[in-house]
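All protein chains of the complex are present and in place, except for one that has been dropped.
Presenting chain A:
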Amino acid sequence: MSEQQLFKVTIDNITIEVAPGTTILEAARKIGGEVAPPAMCYYSKLKGSGGKCRTCLVEVSKGSEKDPRPMPKLVASCRTTVMDGMEVKNITSERVVDARAGVVELLLINHPLDCPVCDQAGECHLQDLSYEHGNAGTRYEFQRRTFKKHDLGQYIQLHMTRCILCYRCVFTADQLTNKREHGVLDRGDHAQIATFIEKNLDNDFIGNVIDVCPVGALTDKTFRFKNRVWFLKPVNAHCDCPKCSGKVTLWYRGEEVFRVTARKDQWGEVEDWICNECRFDKKKTSDWVIEGPREISRQSVISLNHYVGMQKPKETFEAVMDGRKPRMFMDIHDVSEVNRPDVDLSLIDGPAHSDDFNKTNKKD
């Protein structure tokens, strides 16, 4: 193979050499850390993805060695390829930080921050993004979008209120399954993910839409609300599957496999797609050959575990709502069997386990 000429690109004052055709985002990911812009819609494994959410905007302060003029507008780093000598500002650009905060505010207009009841909490890219770039409050005071419940079949549940229209699931369905059955209906802020006339999503590989969804809009019916990810132990395992690579992560609590997912890298992207059977039907340890614990490098709370000191929570609701009083739609005790008023979590030694809720654990 002949020597390929590499392009030099400097991102936030760090220089790296990459092959021509590399996007700014991929180059930044090679450097890693904070230099890598957040990405809500780009997914390196999906052809044509990216460009839509606008969270990865960066400033190109020097176009290239040949044409050093800066680019006038911020560009989507996930869809802009590097030029030799390009200089890019990500977190070192005030314009970028400002624009990104704007995107976050806009994304949160129609995305409730109901992390406490969302199945994606702990693994949610939007949660990270709003934590890093968002404001404490919102200036939006109108009614949010609401949707009729839409059943997508036996495996997958759609919570359209949480969808940020990143199109990842549409690309996944388009590129991985032999029959695409869902897509985007309507335009603008009425746009929604939907199936064609209430069809089921039951193609062999359709389960992957759950893994690619950056938020909690698509959830696994065999797992949802059964546990919080930070109580689970991820373990790499494989099986001899005729349809897919069979390489998965099992999520254990005690002896029980609660969830099976594809293995995700530090950017939250799957390493190999897996089939529905592996994901939804093989929930016994005996179905798998266990390889060992999986290290989670980012994009999940379980990669953190570095709590420093203790902070008492304070009431933030009113402050966040700009002085407006919250309206309570429900009392969690009315709808949840789990949070029984007679169970006092603080009295339980260690994390709560399903057994704890079966016993009557009265305060004394």
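Basically, a contact is a pair of C-beta atoms (placed from the backbone, for glycine too) under 8 Å apart; a residue touches a chain by one contact, two chains touch by 3 or more; residues count from 1.
By our rule, contacts and distances are computed from a predicted model.
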item	value
Chain left out of the displayed complex - its UniProt protein name, from "Acyl-CoA dehydrogenase", "Tryptophan synthase alpha chain", "NADH-quinone oxidoreductase subunit F" or "SpoVR family protein"	"NADH-quinone oxidoreductase subunit F"
Selected residue (touches chain absent from view) among A:9, A:39 or A:76	A:76
Per the touch definition above, residue among A:9, A:36 or A:107 touching the missing chain	A:107
Among A:148, A:187, A:284 or A:325, the residue in touch with the chain that has been omitted	A:187
Selected residue (touches chain absent from view) among A:8, A:52 or A:238	A:52
Absent-chain interface as seen on chain A, which is shown	50-55, 57, 73-74, 76, 79, 99, 102-103, 105-107, 109-110, 139-140, 142, 164-165, 167, 183-184, 186-191
